[in-house]
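In this view, the complex is presented without one of its protein chains, the others remaining in place.
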Amino acid sequence: MHLSILFPAIINGLLTGAIYALIALGLTLVYGVLHIINFAHGALLTAALFAAFFLHKLFGIDPYVAVFILVPAFFAFGYALQRFVIGPASHGDDGNILLVTLGLSVIIENALLYAFRADTRTIDLGYGFSVVSVAGMFLSAPRLAGFAGAVVVALLLWLLLTFTDTGKSIRAVAKEKLGAQLSGIDVAHVYAVTFGLGTACVAIAACLLIPTYYVNPHVGNAFVLIAFTTVVLGGMGSIPGALIGGLFVGVVESLSGLYLGESLGQIGIFLMFILVLLFRPSGLLGELA
Amino acid sequence: MSNNNNRFSRRKFLQTSALTAAAAASGTLVAPSIVRAQGSAVKVGLLQPVSGALSYSGQQGRLGASIAVDEINAAGGLKGLGGAKIVPVLGDAQSTPDGGNAEVEKMNSAGVSAIVGGYASAICLATTQTAARYDLPYIVDVGVTDAIVTRGLKNTFRFGPGFGVLAKTALANLVAINDKAGKPAKTVMIVHEDSAFGSGLAKLLNAQLPGKGFEILETIPHPTPTRDFNNVVLKIKAAKPDIVIPANYYNEYVLLARTMQQQKVRPKAAIYSVLGGAASSYKFVKEFPEAAQYIMDCNHWFDPRNPKALALKRKVEAQGQFFTYEVYMNYSAVLLLADAINRAKSADRAKITEALASSTFAGHVMPYGPTKFVNGQNEGAAPANTQVIGNDIQVILPEAFASAKPVYPLPPV
Partner (left out) sequence: MSRAGFLPIVAAVIVLACAPFVTDSNAVLNFLVTALLLTLAGQGWNVLGGYGGQYSFGHAAFFGTGAYVTAILQVRYGLNAWPAFGIGIAAGAAVGAAIGVLTFRSGLRGSYFALVTLAFAEVLRIIASVAPITGAGVGTLIKLDLGARALQFQSRAAFYWFILALVAISLAITKLIEQSRFGAWLVAVRENEDAARALGVDVTRVKLGAMTISAAMTAAAGCFYAQYFLFLDAAIAYGPWISVEALLAPIIGGVGTVFGPLLGALMIKTLGEAAKHVTGDVPGLDLVLYGVVLILVIGFAPRGVAGLIARCRAWLMPPVRLAPETAHD
């Protein structure tokens, strides 16, 4: 394959991978602490995309500005979901948590379908098509912003977890729930905060994704499997793992798409995923804390 | 265990009653709950995937069919039955074959005289088969797979064109357009979605294009959904084909077109889409006028000179919806059915089937030849070639229906 295609393909993979990383960051945090696989993650992404869309359509708010509105809003939404729906309904049982999040994803997706119909919606932003010319390649400016965003969010999350009290409580609960409880940490609250953080990450991903993508009630589903793959690959619960995992998945997807065709190429991600798990079961960077 | 017998009998009792209750509950729910129509009404099933992945197309299809039903009823009902009204029985196929199947069963139990719809080929294959068990006439609205009409099912009718005709016409028109302009194009690249319609089409094009003097540089399949087309566009950029032929659904088409615009990739002669998801979509033209300019499509389209079609277009747009192919194809299918019922002067399934088989219905809004059903396929059905010119979609072929001349090859940027 000629270098003139190979090199841009790798760069494309990194840019796409950044979005995967952003979506996976929230998922890995939730898994690392609550040990639940959040089936509703895709639906939450869809909801965030709709929110970003309507903020632009009704109020003219640019997605990059909308981030600051949606992050607290979705944090609250996620907190409430865990505190008042998932936690109580599942009674702590893994199988039930799975089903509750599954139920939530059905509700969210179909509520959006009912409220807004199935039309595919896009935002037309002035800078949506703007490109940055680098070494003969045309790189989409919004996607570059997405890449920067992923790195920044990963860094912020890591800082939050390492240096703040909330972060320390979260890590304590992740490591040893009973011990944390005995030291006076309100586990239910920490769980809810974690879920809220995970949902807020998804909101950021949505704002960074919407300039170059589209919105409809089923759009999140396309990202769910990739997000799970990224999380496990990077190591469940590892923030740097989700970032690196996402970028890695993006590049693998891009290269296997290039060599095997876009359809068969999808197999690259899953084969790599299987191989990594068979030989390194805890993922590239292991567990949280 | 000493209390074994107790446990056995209680458990059995509870389980059996749970099962019976479930079965009984399901029975009342699945059995027809619709108010039995009076003698002067005909029930028609309108089956569409209004939820699930295909929900947009399903909702558009239901819209077109519902408007047709309302219009017929408002104009005095079915004349052949003395003004009987059509009572629509709506069904949601939930975008799966088994969902569609269950709806057909329910519609049959509800006593429908015919069913219109299905949309997707996979759904239609299952639903037409089930309807055949009850000799229930079924008009497929869109589903293009040839297998739908080659299974020898007497009840199945398709008013619109299938794959074979679509590919043949698309090719013939491409050759005609290219020849007329002095054959500026030789090389072609095909980008298609990898399920039934895209793969089937790509296969036919691959078989027939070389024979017409075109060289296929590459055929690129992609899944639905595809999240990113940058690599595909890179390949197009590197191969520099004269013509790019996309065949995919709306969302992917939009992403492809946007990415091509962003990467400043433009084929020399044309983007010639076959069954392009957005290539002949008013929504696409409205939202991305620059990316849509001059794109050609060979697709289902309405007859632009038919006043009934234009009236329907105004009606749909007044409701804030886009005038998409699902709308007018379902509209025409319902009109076809009404005509058959009128000619049969009966709501009896067998008589309707007979009337459909011998139908020469001309009161539709499609740019078709004379209606004639052979093995359930309307031989008069054909696609039209459109092109986006000046922020509107014009028909460029067949000449009998054309509203503009093709702009080909693409004018220099």
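Labels for the chains are A and B, by order of writing; each one numbers its residues from 1.
Criterion: a contact is a pair of C-beta atoms (placed from the backbone, for glycine too) under 8 Å apart; a residue touches a chain by one contact, two chains touch by 3 or more.
Just so it is clear, the model here is predicted, and its values are computed rather than measured.
For the chain that's been dropped from view, list the shown partners it touches.
Taken over the complete structure, the missing chain's partners among displayed chains are A, B.
Which of these, B:Ala41, B:Ala172 or B:Ala196, touches the one chain of the complex that we don't see?
B:Ala196
Return the single residue from A:Phe7, A:Trp158 or A:Phe270 that touches the missing chain.
Here the residue in touch with the unshown chain is A:Phe270.
For the chain that's not shown, point to the residue among A:Leu99, A:Val131 or A:Val151 touching it.
The missing chain is touched by A:Leu99.
Tell me, which residues in chain B touch the chain that this view leaves out?
That gives, for chain B, the contact residues 1-4, 6-8, 10-12, 14-16, 18-20, 22-23, 25-27, 29-33, 50-51, 55, 58-59, 90, 92, 96-98, 101-102, 105-106, 108-109, 122, 125-126, 129, 133-134, 145, 147, 151-153, 193-196, 198-200, 203, 221, 223.
On chain A, where is the contact patch with the chain that was removed from view?
31, 35, 37, 85, 88-91, 93-96, 98-100, 102-107, 109-114, 117-118, 217, 225, 228-229, 232, 236, 261, 263-264, 266-267, 270-271, 273-274, 277-279, 281-282
Simple rule for what comes next: only the chains that are shown with their structure count from here on.
With chain centres taken as the means of their Cα atoms, state the distance from chain A to chain B in Å.
35
Please name which positions on chain A make contact with chain B in the complex.
Checking each residue of chain A against chain B gives 2, 4-5, 8-9, 12, 15-16, 110, 113, 117-120, 122, 124, 129, 131, 138, 140, 212-214, 216-219, 221-223, 226, 254, 257-258, 261-263, 266.
Show me the residue ranges of chain B that touch chain A in the complex, using the header's touch definition.
It comes out as residues 51-53, 55-56, 58-59, 194, 220-223, 225-228, 230-232, 234-235, 238, 250-251, 254-255, 258, 261-264, 283, 287-288.
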